[in-house]
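Submitted below is the structure of interest, expressed as structure tokens.
Missing here is one protein chain; the remaining ones are kept as they sit in the complex.
In order of appearance the chains are A, B and C, and numbering begins at 1 in each one.
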Amino acid sequence: MLLALVFIPIAAAIAIWAGSPARLTAIVAGIINLVLGLIAASSWLTNPEIGSVTYSVLSKPDIALSFSLYDGMSVVMLLLSVIVLAAAVFSGQCPAGREKLWYSNTLLIAAGAIGAFLSDDLFFFYAFHELALIPTFILIGTLGRRNRKAAAWKITIYLAFGSMVLLAGLLWLVSATEVSSLSFDTLLAASIPGEAQKGIAALLLIGFGTLISLFPFHSWAAPAYASAPAPVAMLHAGVLKKFGLYGLIRLFPLVSEGMQHWLIVLIVLLLGNIIWVGFVTLNQKRLDTMLGNSSVMHMGYVFLAIAALIAAGGEGNSLAIPAAVTLMFAHGVSIALLFALADKVEKQTGTLELQELGGLASKAPTLAFFFGLAGMASIGLPGLANFSGEILVFLSGFANYDPAKGFGPVQIATIIALWGVVISAVYMLRAFRQTFQGPEASSVKSAKNLSLLELAPIGLLTLALLAVGLYPNLILQLLK
Amino acid sequence: MDITWLLFLLPIASAAIGWLLLNKQHTLAAYLSTASVIATFVISVSMLLAGKDTQASFNWASVGDFHVKIGFMADQMARGMMIVVTGVGMLVHVFSLPYMKKDAAKARYFACLSLFMFSMTGIVLSDNFLMTFMFWELVGLSSYLLIGHWYQKESAADAAKKAFLTNRIGDFGFMIGILMIWGIAGSVSFAGIADWASHVGTLTPLMTATLGAATLCIFCGAIGKSAQMPLHVWLPDAMEGPTPVSALIHAATMVAAGIFMMVRFFTCFETGEAHGAPEADHAAVSLIPSFAWTTIAVIGIVTSLAAAFMATQQDDIKKILAYSTLSQLGYMVMAVGLQGSEASMFHLYTHAWFKALLFLGSGAVIYACHHEQNIWKMGGLLKKMPITAITFLIATLALAGFPMTAGFFSKEQILHVANHQGGMLFFIPTVLVAILTTFYMFRLVFVVFFGKNRSENAEHAHEVGPLMFIPLIALTVMAVIAGYEGIAGQMAPLFHHEKVNFGSIEFLSSIGAFIVGLVLAFVFYFNKDEDKLSGNVLSKVFANKFYIDEFYAKLVRVFQDAVAAVVHFFDEILIGGILVGGLSRSAAGFGALFRRLHSGNLQGYATLFGAGALLIIYLTVFVF
Amino acid sequence: MPAFYLEIALVVLGLVLLMVEAFGPSKSKTYLGWLSLTGVLAIFAALFTVCPSASCSCDQLTRFYEFDSQAKFYKGFALITTALVILLSLEYRGTIKKFTTGTEEGSGEFYILPLFACAGMMLMASAKDLISIFVAIELVTITFYILVAYMRRNVGSLEAGVKYLILGALSTGILVYGIAWIYGITGTTELALIAERIPSLEGSRAPLLFGLALMVLAIGFKIGAVPMQLWIPDVYQGAPTPITAFLSVGSKAAGFAVALRLFEPFFGASLTSGPLLSLLLVLAALTILVGNLAALAQKNFKRLLGYSSIANAGFLLLAMAAWQPQGSESALSTYEVVSFYLITYLIMTMAAFFFLVTVYNTTGKETIASFNGLAKRNPLLALIGTIILSSLAGLPLTAGFYGKFYVFKSAISAASSGHPALWWAIAFGLVGAAAGFYYYFQTIRAMYWNDPKDPSKIPVSKISLALLVIAALALVVFGFYPQPLLDLAAAK
Partner (left out) sequence: MATLHEYLFVSGLLFAIGLAGVIARRNIIVIFMCLEMMLSAANLTLVAFSRFNTAETGLPDYDGQMLVFFIITVAAAEVAVGLAIIVALYRARQTVNVNDLTSLRG
């Protein structure tokens, strides 16, 4: 079943390429995947081996094309991927005549993400992520908006650079563990001498960090998401970016000691994400770049949980990982929803310049409702998924707080990071105010409300946000 | 299942149904919402009469053995507060039915009201800080939605945004406070904190300071929600919302949530009561260092005084009431800070009724005057709409602390606390605020209801319909009787008050303040067509709210927008341009250099070959 | 059957075909291509019937000639490459015709001369004596002089020929001078004896290293390592495309086969292993850097492939700098890494040249701009091109990734276990690999982002199409399932 989850999008992409009706095939594949993903996730609770497959592909080192739901984190990420994919195939405005390119590449991006999250072999975990690189490059560069070419270059070069550094880190990690198999089971059972850990940790932080748009390796993300067609932005910002976080958390036990050396650096960088990029976001004049930057900013919170995990050291911080994963899920869904909606705004008004927008709510109340909801989610309103994640992250920041000793670096970081919640509220409400409220601008005169079909993906994402927001144990029970 | 859950379920269900399913059937949505609030009121009353503490919770988020719980703790304080919330809420719903009759987005309006009822219920019944925080935010959301109900208006949209953001700043502190308390006490539930406080013994200086800091951080939340200085600026602007909303949210209930929450928090430290040892009444309270208490009290009285001054020079009927609310909230905060939680809660409770009444009354006036809000364009309305006028007058008396009205008793308590716990430093400003309160309220009454009609709208005004004046009358009743022990004592023990001592300095200054304020107002404003006091420097300062809004606007422009612009600039220049751009440029530069080596000239190649060969040989033989 | 019969057979076949060319029908010469292709394939088949030297009863040439698994691999490699080059030449015949006599008549030798080069490469794979190494290398080089300059009415081809000639002869000079010194110091030209004698030559370290450096330089010319890479872009650009492919795949692989054999004795002795390692490390770092960075702004696709071949040489040198003669349970030996890398390199590079020739045959240009809008002109070709270029860039899930994977893996494990200087080379390698994404993607970008000037379809010949599809499939399939490649590379 897991094999199907990965290969259905690929097969659909091939089918589209070979001539089957593009949109229909993509939608069918997306829905089948969603259903399969939900089934897999729910049956995982009773049968953790569900759908595992292993095909050895290389003997030296031992590499296997091996899929399994390795732990709850994989399950959550799988859910995120299938949900966002199902929404992404519905979203966006494909220019006539380019359906093949649009849908097949969208599916390939998703296949890469799903493959990475399901692989329980380090090699394919890495490899599947890269699968998404080319379709992203092609789609942004060919069918994106505004500075599409520059943005596509930027994202590609950054990600290539990040992947290379990451590759070096992973290879070092593998050679330091002195195991012959790259399966997570074997790797995680090994240990790495402290000396090597420091270097490996640095490479992993830079490598994964670039993929996650950790400050100061973040400047690719906002322009790329702003220029990308909606499905690409949704899948990339929503799902693929989580790959790096997933990897960091997954491999963390191997380099926990080494990470300690970089704790302060990481904290400074993550605050750079939250505060620095937060301010950058404040200064955006367009809806798309604003959303792009906001997604960069929010990565800081996940890093905060990771920093808490690092700082806890031997004591352990049982909150940090569930917090990070919940927030990853929540952010993925909410940012995908926001990009989908921003695309609708552009479709209705023809612009995303905040200056040219205004009063859209009276023409398109449903759109306004969902955008408001997604915006509120992204600024952490209780009852929506992001809050569940953020609150747990903040709690994890204080989980190892000893009042008798005063604040440690992580507590101080948590407090500063909390200011980011204010910043994000400022830019999000500003954007909402500028876009939907106030008197009608000339650009919205001919705008229409969302149609029922357009509502489908949005409703799906909203449902996910609400479900996890209202009852986070839905996710957390997977993360025990 | 406990019936208390219905208090949550009914409003949220009506909100969801009203907004999502009934957005075409406006009237149905309105009735649904009203029905739900009536039901919750009935439940609240039944709970109050049952007089039983109930408690239940479920795990909302659990990680290992750490659980974030959602549940309720219906103790006496919560039950009493529920009466206020659902009672005022119910009347406001009823009042809204005619008031919002012609509004195109009635369904949304009532859905938001229901959402508010849900959120407020959550705060009141919450048994732990995290749950409080969640509903705290949701209350902020419903307030945002309701202030921005007429979002097409620039001012309404801006006011809504301002309210939300200002509250966010407070919540920033609140969350830090919660986290710190969690770190210190090891629990976020009120019971857990109380348990910790009663067992902890003495604290190290660092712990004490941390606890004080945590207290102040939590207080930040209250500053935001209860609109204390320096985050008070949103509340007057919030009057952009429909008037019934102002009555419910921005006068009676939500703004009181800050007070309620602080009292809840401090109650945790009053272990004397919890453990039945009255003499240890303030033993655990003393865990919290005095700097925290003092800060709270000072912020309260400063807000109270400043807002009272501002109120004297406003011309918008709702703004006057808004500043009055600020001022009264300042009273309550001061009382909390002076460790007079009982007085504070008592005033909160009485204030809710008559301030809601004032707002609804003003709503009726505005409605009657075709949405005219400037008091100088009204006048003589006593004859046009007697019921409204009389109820409004009674509410004014209550607010001014006229003897035997509800406000009289609670203000007495506040004065008592100020005098006994705070000393002259607090007492004199408190009395001054009392004078000012009477002054500006009667200014309002004289200008609006007496004299002659000063505009066409006022001339054509007529009494409102029964659905509007029935709530007014109901509230009037409460404004009069709510202060008596028989009623107040029913609500909760915290409202319990000492007998009024007619010879005490508090009583005398209360009466004195009332008389002075009334006389001044009469002299300056009775039968006047314009404000004689306006125009001088001082009144300009008051009218312009001490220029605090302007100052904030500048502050935001400089510290947020300018910094954002600078950071954005550096982000592109420094990181995008120099760091990354520099890397890629140097790569390209080296690339160009390398390409130039391939000049196509054979001689050049031979030279480079030779040079390279020599270098390699040198390196190999002599270096490596 | 002794192995050297294969080379002899190849040379004889070449001579016979030359006779046929001279005296046979002159209208069409394509049949010569097919004949020579058949011959190469037949010899490839015969390769599997040859017994290894160790178990062979014959004792001819044993001093000069080794036939072990490595030799077998590189012989097979040379034969396959030659077969593909001949096929590519057949595809390219229009251009050859145009720039030689204007008729088919002039193109006959073009299909035959590769046989001699192939024989040279096969010899290189087996040579284990400095003399046979020299002779083998020269056989290849001289054949290539002719092939590069084959299109004698094309100024570019002639210019490339002259450049290759002069610089090639220069490297020959350097090679023999180096051989002379090594011979002088060790007193032998046999690699096995050299290995025995080096440890006792403490006193002659400097002249030994002098000779070694000269030989490294000369080998560097073959494989395109800095500073001997200068000829590559010009010659690659000017030479007939099949010959460019031949140079870039066959000649380079043979160069590495020689390098592996040649360096083994020097790596084996502590006297020379340190300097050699440092030398290779520096060369690797510089080669990667020069190859990748110079390619960044390249506008000509063929020339780009030239830089790319320099870059790939750099990665292979990096693998050699991380010298690891014995594999382990989890790691490959240097021989296996290089072989593995070369297999993937063969597939991708040959495919890239077929791709180029296909587009060139229609557009008449070799610039990146000539790929503009290929996604619209021939989507299948664009897809295949994307796969090939991704593989060249080293994208995971394509075969091209594994080569780099093994190179970096062995380099990193050497770096973290005692050769920290390698980190620098690895860092350059990472920069280079990232830059690689940029310039390979330039072409993908041209295919998808840009609009074609001429929107007409691009036809693909059946042979090219079949080969391209097979290559693209192979790249993807091996991307998921690389074990067969490893089995090939590590075959004993």
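In this text, a residue touches a chain if its C-beta (ideal position, glycine included) is under 8 Å from a C-beta of that chain, and two chains touch if they have at least 3 such contacts.
Just so you know, these numbers come straight off a predicted model, no measurement behind them.
Student: Who does the absent chain touch among those shown?
Tutor: Looking at the complete complex, the unshown chain comes into contact with B, C.
Student: Among C:Leu18, C:Val162 or C:Ala427, which residue is in contact with the omitted chain in the full complex?
Tutor: C:Val162
Student: Of the residues listed, C:Phe44, C:Tyr183, C:Trp424 or C:Tyr481, which one is in contact with the missing chain?
Tutor: Hidden-chain contact among the options goes to C:Tyr183.
Student: Check the options C:Thr172, C:Ser204 or C:Ser417 and report the residue that touches the missing chain.
Tutor: With C:Thr172, C:Ser204 or C:Ser417 as choices, the missing chain is touched by C:Thr172.
Student: Which subunit C residues touch the hidden chain?
Tutor: 130-131, 134-135, 138, 142, 145-146, 149, 152-153, 155-156, 158-163, 165-166, 169-170, 172-174, 176-177, 179-181, 183-184, 187-189, 233-235, 237-238, 298, 303
Student: Name, in rising order, the residues on subunit B that touch the hidden chain in the full complex.
Tutor: Residues in contact with the chain left out: 595, 598-603, 606-607, 610.
We take it that only the chains that are shown with their structure count from here on.
Student: If I average the Cα coordinates per chain and compare with the overall Cα mean, which chain comes out closest?
Tutor: A
Student: Between subunit A and subunit B, tell me the centre distance in angstrom, where each centre is the average of that chain's C-alpha atoms.
Tutor: The mean C-alpha positions of subunit A and subunit B differ by 36 Å.
Student: Could you tell me the distance, in whole angstrom, between the mean C-alpha positions of subunit A and subunit C?
Tutor: Computed from C-alpha means, the inter-chain centre distance equals 42 Å.
Student: Spell out, as numbers or ranges, the residues of subunit B touching 2 or more other chains.
Tutor: none
Student: Check each residue of subunit A and list the ones that touch at least two other chains.
Tutor: 157, in rising order.
Student: For subunit A, which residues are in contact with subunit B within the complex?
Tutor: So the residues of subunit A touching subunit B come out as 157-158, 216-219, 276-277, 279-280, 282-284, 318-319, 322-323, 359, 361-362, 365, 369, 376, 380-383, 387-388, 391-392, 394-395, 397-398, 401-404, 406, 411, 414-415, 418-419, 421-422, 425-426, 429-430, 433, 436-440, 471-473, 476, 479-480.
Student: Residue numbers of subunit C touching subunit A in their complex, please.
Tutor: Residues in contact with subunit A: 327, 329-332, 375, 379, 383, 386, 390, 393, 395-397, 401-402, 405, 408-409, 412-413, 416-417, 426, 430-431, 433-434, 437-438, 441, 444-445, 448-449, 479-483, 486, 490.
Student: So in the complex, which bits of subunit B are touching subunit A?
Tutor: Its residues touching subunit A are 19, 23, 59-64, 66, 68, 130, 133-135, 137-138, 141, 148, 151-154, 157-158, 160-161, 164-165, 168-169, 171-172, 175-176, 179-180, 182-184, 204, 206-207, 210, 560-561, 563-565, 567-568, 571-572, 575-576, 579-580, 584.
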